[in-house]
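A single protein chain has been omitted; all remaining protein chains appear in their positions.
The block that comes next holds chain A.
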Amino acid sequence: MELTFLQILWFILIAVLWIGYLTLEGFGFGVGMLIPIVSKNDRERRLALGTIGPHWDGNEVFLLTAGGATFAAFPAWYATMFSGMYTALVLILLLLIIRICALEWRGKINTAKWRNTWDTLHTTVAWLATLVWGVAFGNLVQGMAIEVGHYENGVFKAADPNAVDAALKAGDNHFLTGGFFSLFTPFTVFSGLVFLAIFATHGALYMAIKTRGEFSVRNMELAKKLTLVTVAGAAIWGLWANFAYSANALSIIPLLVAALAFIAAAFFAQQNKDVAAFFASFTAIAFAVVFVFLTFGANALKSYVNEKYNLTLVQASATSPTQTIMTIAAVIFVPIVLGYTFWAYKSFAARMAVENVPEKPAGLGPQVRAFETAK
């Protein structure tokens, strides 16, 4: 069966949602990772948190939308990937839960111990979640132990690779049979490390453009060094990914754009052009996502066991009425969502200096307010 227009469109839209998540939460994770490194005191930590405060929650919705869109447009992709990456996803979920609580509750009680606990958790989680996302995307590029078959009393029976279509018709499905530890290879672990470098750079640049004064300068100085690590790491990773794993000759194009954008980010950073450097980093991440999706498209999941076991988009696809309904919703609501998201960013566009952060932290003291009790 041929790919339909709607299937291609939804593959692109899912990539766009991941671009939204990784470019926007990318700096959110970066800020979380760098807070103890770039801030000298609690007031600066609060300044750093304030740069992502109004936005991180909206940014995270890109992930939820990507999950929902994958479920709706390509159910088999969603089912195979999420059940196959079970333990990795559990880890991600636990980390994201802690991150949300750390961000929301940190300012609720005004004691140093309370703040430090949540800050430590926030930073740890930002490092770990970035690493796990990197490993996960490394797996998408590299391919996984995907096989077609069925389970009989808990034992997997693989179908003949040359008779996959008939097997699928008879009730077999795609499964990731490798288990949790199969997700770790030198390439996927290296992907995790590259993600760390990219997000840290992105976060430093973001803090630089959202603040003024010494704090901004300090972030820029850090970003100057980080961009070099990122360019080197991303270059090795991109070449490795493209020539060892890409199933698609076109993938070289976004790779080149991403490479140029990473270099531009480093170049602008050295010249202290923080806004230009941030948007170059933004563009680089966006095209890196395009690259990742092209390395495995038009499959949904690539098998390293046998390429006949690949889960193709056609096999993974929902029916056309479902994709049509979703398209109508996307055409109407994506511009609206982007519109008010942009408005929200604009409302908080003014750069903040540490003087704009009140000396007294938010939150209630450890003791309940003393009340006069007349009787």
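Some observations on this one:
Just so it is clear, a residue touches a chain if its C-beta (ideal position, glycine included) is under 8 Å from a C-beta of that chain, and two chains touch if they have at least 3 such contacts; residues count from 1.
Criterion: contacts and distances are computed from a predicted model.
A single chain of the complex does not appear, and UniProt lists its protein name as "Cytochrome d ubiquinol oxidase subunit I", one of "Deferrochelatase", "ABC-type sugar transport system, periplasmic component", "LutB/LldF family L-lactate oxidation iron-sulfur protein" or "Cytochrome d ubiquinol oxidase subunit I".
Only one residue in the set A:Ile37, A:Val275 or A:Ile325 touches the chain that does not appear here, and it is A:Ile325. Residue A:Ala69 is the one among A:Leu22, A:Ala69, A:Val141 or A:Ala300 that touches the chain missing from this view. In the complete complex, the hidden chain is touched by one of A:Thr87, A:Thr120 or A:Gln271, namely A:Thr87. Touch with the chain that is not drawn comes from one residue among A:Glu104, A:Asp160 or A:Glu214, which is A:Glu104. Touching the omitted chain from chain A are residues 45-46, 49-50, 53-58, 60-61, 63-65, 67-73, 75-76, 78-84, 86-87, 89-90, 93-94, 96-98, 100-101, 103-109, 150-151, 154, 156, 169, 171, 173, 175-177, 179-180, 212, 318-319, 321-322, 324-326, 329-330, 333-334, 337, 340-341, 344, 347-348, 350-353, 355-358, 361-362, 364, 368-369, 371-375.
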